[in-house]
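Showing just some of the chains, left in place.
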């Protein structure tokens, strides 16, 4: 099984880290094909950036849509997820959605921790879009730490551990998701130190992609995610434009 | 007051029609500045196309962000609405959202009618994103007409009248929204023939924009729609890139 791991950010080191964690999670025989965004932003952290990067993700998928079994959108917040499901006839998973669905099977309520406060409205939208508000305990970022926080980069591990404990104790989350591609792999590192079940989003996204491929060999080409009729366009990436025009 | 009417579709005739209806709705002294998309699709009709056109809408707003009082995204489904609110420090309204908010003041439950069935999942997303599921009665398109439908283009007016009656009688909607830019102005034409209150989305969008400007002279530059920190980018439209980098 071949899974295309689409990093809609332009940072290659992030793709490398995500790929490494993804490869540890998948079943024997599953191949991960990583891609880094050729244009856009070093690291998406707002809905405006996600609007643009979600369109870039479609450009990244188009050339591979006939040769892979599934696609993972490898950015928490899942930019372009609905659009990709509609456009391409194969399973597509997202880090936010997949980790929330996994969390629902490991606890009653899940929380999310991340580093920057401006990510909150964007990540809240993922919960809402999924329709899982009833299972959502809360979302915490570094600003929720009591007392002064110095040198965030150096203390990232400790800060996130503290936030995960807060989300478990104060928000009564049973499972905690480490939201944001830069935190890939942290859940496993902190597993033994937390009072709640830690969830790693890239691991969740690739294992959900595997589950969907095994479940649904034909992909998902009907209903809400049926491929739209052919449409002409101007000024778009040529491969994506050809795909949308149904010329490939 | 100057309102930028951003049509994220490439069809100039549609912009002309939207502008004409908008100008009839606004208060004395309100000026409408229409723009037609320079790239993208003739007419957006899927979430994939909205993902791309929403990014184009941002490119269209950027050069005018300092010279207008408000922006209207003139496509039902509101592509790029959240992103535009985040990026620009002025009120931004959308045709779907504005017509639903107006409908809530003219009836308990609102329905939406449109022509093409594949618009449904996209328009449903607008209801969900607004959080108004409890006020939503239903969404009907031409395929919901009983019996054969011949020559849709020629019979559009009759078809939409029948759908509006269905949404009123079967779905118990008190107000009905004519969803989709090509239907601009139809609500006024059918007003005397319907058992429910008809809502015209472009009129709703421009009058809501006026209301917000009168209410909030400073725009909306804080909270969930606070402008994100400066961000470098590659391969984007230069004016938009400069705006995102906070270089203008």
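Order of writing sets the chain letters: A and B. Residues in each chain are counted from 1.
The rule is short, and it goes like this: a residue touches a chain if its C-beta (ideal position, glycine included) is under 8 Å from a C-beta of that chain, and two chains touch if they have at least 3 such contacts.
Note that the structure is predicted; figures quoted are calculated from it, not measured.
K.L.:
In this structure file, how many copies does the full complex comprise, given 2 in place?
P.N.:
If we count all chains in the complex, we get 6 identical copies.
Here, only the chains that are shown with their structure count from here on.
K.L.:
Could you work out how far the Cα centre of chain A sits from that of chain B, in whole Å?
P.N.:
Result: the chain centres lie 29 Å from each other.
K.L.:
Which part of chain A faces chain B closely enough to touch in the complex?
P.N.:
Touch list, chain A to chain B: 10, 38-42, 45-52, 54-55, 58, 80, 82-84, 86-87, 118, 121, 125, 128-129, 131, 224-226, 228-229, 231-236, 244.
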